[in-house]
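Omission of a single protein chain aside, the complex is shown with its protein chains in their original locations.
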Amino acid sequence: MRTNERRPDQLRHVELIPDYIKHPEGSVLISFGDTKVICSASVEDRVPPFLRGKGQGWITAEYAMLPRATTQRNIRESSKGKVAGRTMEIQRLIGRALRSVVDLTKIGERTIWVDCDVIQADGGTRTAAVTGAFAAVALAVSRMLEKEKIKENPLTGFLAAVSVGKSADGNALLDLDFKEDSAADVDMNVVMKSGGRLVEVQGTGEEATFSRSELNEMLDLAESGIEELFALQKEVLGEFGEELAQLQGATANA
Amino acid sequence: MRTNERRPDQLRHVELIPDYIKHPEGSVLISFGDTKVICSASVEDRVPPFLRGKGQGWITAEYAMLPRATTQRNIRESSKGKVAGRTMEIQRLIGRALRSVVDLTKIGERTIWVDCDVIQADGGTRTAAVTGAFAAVALAVSRMLEKEKIKENPLTGFLAAVSVGKSADGNALLDLDFKEDSAADVDMNVVMKSGGRLVEVQGTGEEATFSRSELNEMLDLAESGIEELFALQKEVLGEFGEELAQLQGATANA
Amino acid sequence: MRTNERRPDQLRHVELIPDYIKHPEGSVLISFGDTKVICSASVEDRVPPFLRGKGQGWITAEYAMLPRATTQRNIRESSKGKVAGRTMEIQRLIGRALRSVVDLTKIGERTIWVDCDVIQADGGTRTAAVTGAFAAVALAVSRMLEKEKIKENPLTGFLAAVSVGKSADGNALLDLDFKEDSAADVDMNVVMKSGGRLVEVQGTGEEATFSRSELNEMLDLAESGIEELFALQKEVLGEFGEELAQLQGATANA
Amino acid sequence: MRTNERRPDQLRHVELIPDYIKHPEGSVLISFGDTKVICSASVEDRVPPFLRGKGQGWITAEYAMLPRATTQRNIRESSKGKVAGRTMEIQRLIGRALRSVVDLTKIGERTIWVDCDVIQADGGTRTAAVTGAFAAVALAVSRMLEKEKIKENPLTGFLAAVSVGKSADGNALLDLDFKEDSAADVDMNVVMKSGGRLVEVQGTGEEATFSRSELNEMLDLAESGIEELFALQKEVLGEFGEELAQLQGATANA
Amino acid sequence: MRTNERRPDQLRHVELIPDYIKHPEGSVLISFGDTKVICSASVEDRVPPFLRGKGQGWITAEYAMLPRATTQRNIRESSKGKVAGRTMEIQRLIGRALRSVVDLTKIGERTIWVDCDVIQADGGTRTAAVTGAFAAVALAVSRMLEKEKIKENPLTGFLAAVSVGKSADGNALLDLDFKEDSAADVDMNVVMKSGGRLVEVQGTGEEATFSRSELNEMLDLAESGIEELFALQKEVLGEFGEELAQLQGATANA
Partner (left out) sequence: MRTNERRPDQLRHVELIPDYIKHPEGSVLISFGDTKVICSASVEDRVPPFLRGKGQGWITAEYAMLPRATTQRNIRESSKGKVAGRTMEIQRLIGRALRSVVDLTKIGERTIWVDCDVIQADGGTRTAAVTGAFAAVALAVSRMLEKEKIKENPLTGFLAAVSVGKSADGNALLDLDFKEDSAADVDMNVVMKSGGRLVEVQGTGEEATFSRSELNEMLDLAESGIEELFALQKEVLGEFGEELAQLQGATANA
């Protein structure tokens, strides 16, 4: 049995607080149990050099943890003067995932900077970040539409992510907390778009390996967990969430 | 008249939420109006090289802002690969101020790392950081005493800070918000220890200058504001706050 | 039809030249068509600090490209003073993958540094690097056994990797070259251990997405391609390759 | 009694050698006893990006010490690859202070780079740097006026700085040398503009604290020392010093 | 007697493989015995800022070694985040030497980037790099002429380099391998242009010193070795080599 009597296919308590900080165009505090991430979306009226004059926008993401978000304090990356490989991997994943649900030609020559700052970590920070980042971007987009900065909705669906894994005793588990993650043989992060489409699948077994059938079992768990996250996002986005669900006939409003 | 009908000698609404994040030995979320800072104190069982074997401890502080804590997004210092001069100035100030109220020989060969992360900025982040940092350290210290990791209370008083300034029309103001700060001629940060003792006075007029009597007027305002902050800290620290007030006959409980 | 009349499930011409450079304990030049990578394994008689005194070894990998390995010249990472996110991702992948087939307790307190330097790139450099890195490590290990520096074979199987993708017209393709990769909707890297075990699955569709059945189709292609790579590795490793195949009853020698 | 029989309110021997190095538009070697700083002002015909097209100029300062300016050799900041917090604090102070006596709209779209390089240190390097920097800037300005590069004198007064402190036995001291500074309980740097106006007050007691009356006592000492420095600057600047003193009715020529 | 029965005035086996990698405009693999360097020349249609609009081009070089090109593995400069002094010295030398045989006004506003990557080192890597770099540049130039990107041959002669030294027993030696170099008292690198002209002479005796007559003896050896290298370059460059030799009446075709 898992902590708090969770079933293997059960998410932790997930919460999304919209507009958590006041300056960004969109922001949320997302919690997956004790994992808490502030996600914000900042809209800038220009694009990186490689896109100038091409009539389209860009979305990029940055990820960081407060030094004491974890059980042991980590040295700040600003003090070390460089960004760790793990951080780069995560922020590249978040940016790539968001770009799969945004039609960049519909946001004009703008950059949406997404910042995911983990204030407390207990496993699954990158998937919480993806899920919260989508909500922050959707909030920013809905305001751009309201203020008529953009004319058409650039979002093509909901986007969420969850971690799954295989415990040492062979069980597939959904949404691992830090303790479970440390003990797991296989760790997989799955990002999906509404409509049952895969965006990213990253499975790794540092010391262990896994079979095709175990892969499928984990993907089944991920898929069901992500549907719940889509429903939560829809609720938090209110009217804009409804529109989003309808426009695309997304599973979220099925 | 100031925003929200504040009087010139009135603090913004100040709030201290103890144990805001779960991993650090001590942590608070401190708010001065819309300025919000997560302060945490992490205890490490070793000291920097220059203190090894000297039988005393060390306290050091780091300060950062989330990229979108401000109205315009700032580039992360980790991405730039270096820490800005302003950041260094602030974290040196916080560390120095804390060391003035801690008897380092009473914490043994330990380092207390204080992290002040601004999640939302509206002026006065450095003084909020000092005030919150003291509370986080006091929480960590009270637990070290409870767990008998240390025998004697190393704190010699309360510590708090506030900003004061001179507006362009010549009025001295307490606890400036961002808008007031931008318009002010003189900007001063005052750090005090309970008992009416000055720890740091940093007054600067980038384009303007100020007279000795204006200096005194600003210091009077700061002193009264800081007394209120001591009272708040005492309350949040509960029983340990009471002890601290009594032990030293601090003004806070006068 | 693909370049050089390749079938969708056909690898490019793959070649492994052992002992390509003279100083490392093990080295190969691996080619997948025009993609050429020098892989070397260097054995150092100490471990990183976090492993000291634990009686086990470590394997870590670094990856780089010559500036003009690509059609456009890239600025050297040493000149920029930092390692790109893509590079970090790849080298972390290579190291992790290798550790999944090495019993680190059997190499003693040693570090095996694996260097993968791409001298010419035409798609699939990271999977060529994993496949070549394994061969370089196996060569180094066989010499350590010969010289009796270690007593038991620490390798638990063969390791190889290949890229698969989905072209814009919906076909699954094995081992994409640069042109195919640029045009593909989905890009997936699969690392496997002999015996049909998955080590890493990294699938991503930056703008496109993919279904579960497309995922499975790509994994089938990858699996068959990797079996061919195991056979090649076995051949190049000579007697040690035979032993390796037998000891584990690997699919490679089936 | 202090070294060399100095009274508590007595400056060390202060000397200003104008045009100490030949290339800069203005330069001095300033000595406060054994503290020696080369200050130079370099005029560049452009402004930083944030001021382009605004019709005004900029002044910025950099500060450094030769590695063996001190009793122990310090590692060069260029070798460490980063500028220390202390250095940043000092150069920000110097720049800010200079900008308080220069009307930037009168220097056109130019930047004045001020370099303060300590060749020998014996306490009070930052205040010597401010005092010498003003003289270097004034020399550069007087030449710009002579050559008719600018039409009006942009200087609004003299600027000088001095350190004051409180010794462990409770005495206020003016212009502390290194030995006195190391033993002092409170260290304060005061920057003033002629006419009795405060520009910066930075008082700090790392382990000790200070009262309002001690603050006032130290400010009194600083004020009288700074008046002497204004007289010296006036003398060194010759005719331009006279003009400067008259134009503003500065205390320096009272 | 030297390794492989080499005479004091004998080069190691030197080989130049043209077009070793496919993407660069010109490339060679050059070997001096076991020293192997990939040299490539990349043509970019723009010049560095200091040359913009001046109607001339630029040539610059970069040099690096694979981490395990040497007997002990070296940490990558990209991981250290800075380029070593030795590397800078070598790449500055290569660039300077190439510029002495190229009429930069004849290549238009283009930059030729030369990359010299040592894949295996056994002494003399910098002189092999210069010799190979010239061949790579000449190949690139001959193609620019063929494609009529430039009208006139910008090369004014052949360029090659060799190391010479004085062994501990006082003999002058040509083209030292690593073992000889480590034991030598004096190490000298000589770069020459065809026609018997010196381009660079860099002689150094870290612990030993040398006389004028020893200098001359070493220069004699270098001169004869370099003539052989010119002949090799001419051969590898084919028809363009012939033209080059004739146009200038270079010693190479005497």
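Labels A, B, C, D and E are assigned to the chains in the order they are written; within every chain, residues are numbered from 1.
Quick note on the criterion: a residue touches a chain if its C-beta (ideal position, glycine included) is under 8 Å from a C-beta of that chain, and two chains touch if they have at least 3 such contacts.
If you're wondering where the values come from, they're calculated on a predicted model, not measured in any experiment.
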Listed by label, the shown chains touching the absent chain are D, E
Per the whole complex, from E:K82, E:K106 or E:K149 the residue touching the absent chain is E:K82
Filtering D:A64, D:V164 or D:L244 for touch with the omitted chain leaves D:A64
In the whole complex, of D:K82, D:R143 or D:R212, the residue touching the missing chain would be D:K82
Those residues of chain D that touch the unshown chain are 21-24, 27, 34, 36, 38, 40, 42, 44, 62, 64, 66-71, 73, 76-83, 87, 113, 115, 117, 119-120
Hidden partner sits against chain E at residues 82-83, 85-86, 88-89, 91-92, 96, 99-100, 188, 193, 196-212, 215, 219
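To be clear about the criterion, only the chains that are shown with their structure count from here on.
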Intersection of contact sets, chain B vs chain E, gives none
Flagged in chain E as touching 2+ other chains are 81-82
Among line, ring, star, complete and other, the chain contact graph is line
Which chains touch? The pairs are A-B, A-C, B-D, C-E
